[in-house]
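Please see the structure below; I have some questions.
Missing here: one protein chain of the complex. Every other protein chain is in place.
Showing subunit A:
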Amino acid sequence: MSTPTRYRVIALYKQLSYLGREYPAGADYFHKKLKGAFMKNKDLTDPAEIQKRIDLGDYVCKEIEAMYHINKYRAMKKRYYEDAEVENIQTKLENTNWALGGGSSATQSLPRQ
């Protein structure tokens, strides 16, 4: 693995590890999965393939951030906006300007398993 890629992968690992500290299922659970996912690909040599995995990692970062945001948003909504209808919440969520690009639904492909 060339040096810039190596740094890129390590930075990605650190970022994910940092994000995992607040993971609802527990930091330990997340860390195990994280390590497994990286170790599985440790023998990759094809640069295009490695890039693909890095992109996937970046995507997972964004999904986790979106999940944290939704959890917090929902908790606030439940606490302070009790009367509002559920559909209303959902439309607002969909219309929220996700700074994450793609506008993909954040709850669909969460890295659970």
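We adopt the following convention: contacts are C-beta pairs under 8 Å (C-beta built on N, C-alpha and C of every residue); 3 or more make two chains touch, one makes a residue touch a chain; residues count from 1.
Definition applied: contacts and distances are computed from a predicted model.
Engineer: Out of "Ubiquitin-like 1-activating enzyme E1A", "GDP-L-galactose phosphorylase 1", "Probable electron transfer flavoprotein subunit beta" or "pyridoxal 5'-phosphate synthase (glutamine hydrolyzing)", what name does the UniProt record list for the absent chain?
Structural biologist: For the chain not displayed, UniProt's protein name is "Probable electron transfer flavoprotein subunit beta".
Engineer: Considering the complete complex, identify which of A:R8, A:K33, A:R53 or A:H69 is in touch with the unshown chain.
Structural biologist: A:H69
Engineer: Given the full complex, what residues of subunit A touch the hidden partner chain?
Structural biologist: Contacting residues on subunit A, toward the hidden partner: 11, 14-15, 18-19, 65, 68-69, 71-73, 75-77, 79-81, 92, 96-99.
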